[in-house]
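The complex appears here minus one protein chain, its other protein chains still in place.
Note that the chains take the letters A, B and C in the order they are written out, and that residue 1 is the start of every chain.
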Amino acid sequence: MNFNETLPLLVLLSSLLPGLIIFALPDERHGLRSLINMVGSTLQLLLIVYMLRGVMHGEEYIYHFTILPGLDLVFKADALAMLFVPLSAALWFLTTLYAIGYLEGSPHRNRFFGFFSLCVTATIGVAMAGNLFTFFVFYELLTLSTYPLVVHRGTEQAMRAGQVYLTYTLGGGALLLVGIVWLYGLAGQVEFTHGGVLAVLWPEYTSQLRVIFFLLIAGLGVKAALVPLHGWLPLAMVAPAPVSALLHAVAVVKAGVFGIVRVVYDVYGVEFSQSLHLLMPLAVMASVTIIWGSLRALFQDDLKRRLAYSTISQVSYIALGVAIFGPMATVGGVVHLVHQGIMKITLFFCAGNYAETLGVHKISEMDGVGRRMPWTTAAFTVGAFGMIGLPPLAGFISKWYLGLGALEAQMPWVIAILLASSLLNAAYFLPVLYRAWFQPRTEAWPEEQIPMQNGRETAWLLLVPPLATAVATMLVGLFASSTLSPLTWAKMIAAREYLYWMP
Amino acid sequence: MRTLLNVTVLFLASAFGLALGWLILDLPVAAVRLPEQVTAQLEMSGVVHPVTAVLLNFRGYDTLLEIAVLLLALLGILALPRHVSDHQHRPSSANPVLQTLTRVLAPLMLLVAGYVLWAGAHRPGGAFQAGAVLAGAGVLLHLAGLLPAWATPGRTLRAGLAVGLLVFIAVAVALMAQGTLLQYPLSWAGALILMIEASLTLSLGLILAGLYLVLTDSGVQK
Amino acid sequence: MFDPMPWLILSPLIWATLAFVHGPGRGGRLAVACLILQLSLAAILAQQVIAGGVRMYAVGGWGAPLGIDLMADGLSTVMLLLTQTIVLPLAFYARAYFVGHANSLRYFWPLTGYLLAAMNALFLSSDVFNIYVTLELLGLAAVGLVALVGGAGPITAAMRYLLATLLGSSAYLLGVALLYGVYGSVSLVALKPLIAADAPATVSLAAALMLLGLMLKTALFPFHFWLPPAHGGAPAPVSALLSALVIKASFYLILRLWFDLFAPIVSITAAQLLGALGAGAILWGSFLALRQTHLKMLVAYSTVAQVGYLFLLFPLATGMSAEVAESAWQGGVLQVVAHGLAKAAMFAAAGAMITATGRDEISGIAGVATRIPLTLFAFALAGVTIMGLPPSGGFAAKWLLLGAALASEQWWWIVVMVVGGLLSAAYVFKVLRQAFLPVEETASFQLLPRMLEWPILLLALASLVLGLVGIEVLSLLGAA
Partner (left out) sequence: MSSALVYALTGAALFVLGMAGLILQPHLLRKILAFNIMGSGIFLMLVGVAQRAGTPDPVPQAMVLTGIVVAIAATALALALARQLLDMNGEMRLPEEKTGKDRLDV
């Protein structure tokens, strides 16, 4: 086994091992625990940077391990994986920082951070999975490692949310499993390959392939929160803010939608999916989700719930990008994988800051928070504008390419969906911003826990992560055309999926 | 409900019984002829009686496990939780006539057991029958009030209960030095089998008596 | 060449008998030492089987059909290895467990020794009458162990278990008698070539009797009535042994008879019937597990359900193409191994939780997540296998079974497996959820010794790692 083979394993271990060690630590060892977390996280980032360089220079990082006859665990760092992996690792790093500040003084932190690390390991496993089986293994591991995070507070409400979460995700997992086993039965063991691998089964197994596609998308759609499979997500809001941030921005919903990307592009192949007429239903489903999520978000007073419905809507942009046939839409969808992550995590960090610093949970309580917490609110504003799609922020880039893609595919109704969704985004974000910046404060904060000190609005550890991600939201938009941007990377991926297309 | 179950079980059982009977009447000729093989190999077994040869040589391994089953049953009874009463249980009818008779009978039964054991090599008999006679003597002694019930056997008694199985295993293991498990060399077969039978007689007698003498005292205090 | 086969039977016989002579409560240390030895013996045997295929051993030097042969093929070696692997950690666990439950220790060690001797002898035997003797040895030892605690509940359970197991072995023995009547032999090796598709009806009757008797002993739905009180009421190490191994012994025999001896005469209809009973077990057992209020009863009903998965093997492997049958067979055996490891861990963990909290209801284990996280973690890992989630051994088994069901287009078994998996998740999380709830400060809590917790984790990890090394088990299974 050479170094290139072990590298994907090392990336996994760099978050798995810290998690296991943390479980074994006593709860009081805060310093040591934070150190282990940070060392693991930093190490992981370094390894990933090394791998990114390698992938750009055409290196291959593949690891095979046979567990049953004809059944391999495969880890592969291809271009698509290397879009998702750095996102997870970077956001894990920031979220861990944030969580250390957020959970200070609360009980059972070793359990929390242990499962947190497992959850990131599972996400990275999902990202680097080289075939559907490996993908499924980590997809289910993700379910198991996030459950304790959702019910972390141990309240009745959290328990109920946990139960709903499990019912949805395990049910989806079962459908996914049946689909995968069926596919393995038809096609044997297939690795994710650019352009797909199933076209050889045409036309003999067409109807079976359609049923399998339905099973796979239904299974993945649960985590991706496609309407009507989204019911768990708003309830899962009871989890602590860092968990919500990670669940929404990277881990769970992204795993689902990333799976859809993999199935369409690297299993069926986008051209083959199109020829089986599978993409149109998916596009419709994604569009319905986009509108439905936004509509529901309008009527939420709880800030985190509004953000949750916003997630449902925004994540489906990715599915929409996948479902529109054509490279431009692919670029838009794939790049939104990163963009949505950065923007949404910013918003959740900020919501957590309001709750932790001032006890503000509801939008109706947000009058004047902008003056009390200008930095946090600034970050929130950047995230919200990004979501709405104001140029030159991240969200604009995604929507622009999605729109181009829709035109290219001659699906003008998608443009209407995009416009309507942007309007709705504005309708549910702008009032929040208005309250925060322009409404004067008339009463005391519900529960001020962190007082103003030397002009610092809240704890350092709570402030740095949202600012960092807000800056990132601007940078990926401003420098979208640079060689290191997610957009360039997404174009490279699209170029590999559409064999005839040059960016 | 209950009657329905009764009727169902009875119906199924009789149907099964009829089928069984019908099939038994229609058996083909067996393909394997074991009696001939037993007769052919009897000389090599070290005993003259074919049943004893099967029991202790050809299928001696069955017998080894069977001794373990018997010891295990007693063990299972001993392992049952119980609150030992202060007084040792004795049958109330300590009839002097019975006691005198038993005093005479017990040594006689010992003698009979010895004979049955020795006879086993060439005619019906052997360790089980001898052990049963021994156990009968034990039960008789207990009923006559001459032997107390066994609440918790001491180490000596436990050793006696286990010695048959231990000797059997020891012989089986020792024989592995020159062959397989329980492979008797022709010249030693008779002697070894007799040795096993003798120790088995003792243990079987104790175990079978124990099944009675332990049970007698196994009551839980109400 | 050194032959470990007789020693695997003799070793537990010897230490059990010595432990008995030694006296009540004694023999734990000797047992542990001998168990380490037995594990190595099983490993040596596995190597020999992988290298040289099926091994025979003629007890007494006569050879079948006059004498009795021991036989070790892939399946029996897998079972032997599994048995020793489970019993060794459980022995450590039991030593720690009975420190706190000394009043139910008594003759635990000799009974366990005979139980183990019976299982090892059963797995190695190739003689249907000899197997009957081992079955009785196994049944009586198991009943003795169930009765250890005493009290009306366990004694009633033991009695019911004894009657069920006796009825089962009687049916089996009648089948043996019929086989001897037809063919004049009780040796598997001698009988196998004689039984062909045109065998007389008596042979079918014998097969039905033997299989029915063994199904009763395996507690297949609807013959499961005796299992939950017996497994749920026994001391935790005993429950673990019974649920993980004892029912597997009779299931092993069903496999042996179905796929080996009676292979020419079994029908697809019978296989579908067995599968239907298995499906009934999965659904009914899971449903009842979900309804239980006591921790160990929940785990016991989970066993009823998991036994059902084992029987799905028959419709998937009988009368199907060689490839499908192979996959189903491998999946079924992996499920035996995975469930054995996981259920041992689960019962042991349940015992540890009950010891720690002093309460045996599920509602009593609140706060376990913070007080004894290691045990809860082990329970959860075992739960992963029971639910059939990756990367556990249970998942690998389910994968193979699902694959076989899809390939043979028997979609109804897929529905059963999927629904059963979700139901099992429901009852496993019923426990986990409770463990995460906060506990009142006043609740008393007993700290657990390390040797009570670590063996559980070891077993649970083994059930998980099995999912990654399944191919090794399958290569041993396929050794011929």
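Throughout what follows, contacts are C-beta pairs under 8 Å (C-beta built on N, C-alpha and C of every residue); 3 or more make two chains touch, one makes a residue touch a chain.
Keep in mind that what you see is a predicted model, and the values were worked out from it rather than measured.
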Item to check | Interface partners of the hidden chain - shown chains only, full complex considered | outcome: B, C
Next on the checklist: One chain is left out of this view; which of B:59, B:142 or B:158 touches it in the full complex?
Outcome noted: B:59
Next on the checklist: Among B:44, B:105 or B:211, exactly one should touch the missing chain; which is it?
Outcome noted: B:211
Checklist outcome for this item: Cross-chain touch to the chain not pictured, restricted to C:261, C:297, C:316 or C:464, is C:297
Item to check | Residue ranges of subunit B at the interface with the undisplayed chain | outcome: 5-6, 9-10, 13-14, 16-17, 20-21, 24-25, 27, 29, 34-35, 38, 50-51, 53-55, 58-59, 62-63, 66, 69-70, 72-74, 76-77, 80, 82, 128, 208, 211, 214-215, 218-220, 222
Checklist entry - At which residues does subunit C meet the chain that is not included here? => result 129, 132-133, 136, 139-140, 143-144, 147, 150-152, 155-156, 158-160, 162-163, 166-167, 170, 173-174, 176-178, 180-181, 184, 186, 222, 225, 228, 232, 288, 291-294, 297, 301
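Heads up, the rule we're going with is that only the chains that are shown with their structure count from here on.
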Item to check | Distance from the mean Cα position of subunit C to that of subunit A, given in whole angstrom | outcome: 43
Checklist entry - In whole angstrom, what separates the CA-based centres of subunit A and subunit B? => result 72
Next on the checklist: Which stretch or stretches of subunit A touch subunit C in the complex?
Outcome noted: 23, 65-69, 71, 73, 107-108, 111, 136-137, 140-141, 143-144, 147-148, 151, 154, 159, 162-163, 166, 170-171, 173-175, 177-178, 181-182, 184-185
Item to check | Interfacial residue positions of subunit C with respect to subunit B in the complex | outcome: 6, 10, 13-14, 17, 20-24, 57-62, 65-68, 103-104, 106-108, 110-111, 114, 117-118, 121, 129-130, 133-134, 136-137, 140-141, 143-144, 147-151, 155, 178, 180-185, 190, 194, 200-202, 205
Checklist entry - Tell me, which parts of subunit C touch subunit A in their complex? => result 330, 369-370, 373, 377, 384, 387, 389-391, 396, 398-400, 402-403, 406-407, 414, 418, 421-422, 425, 429, 433, 436-438, 467-471, 474
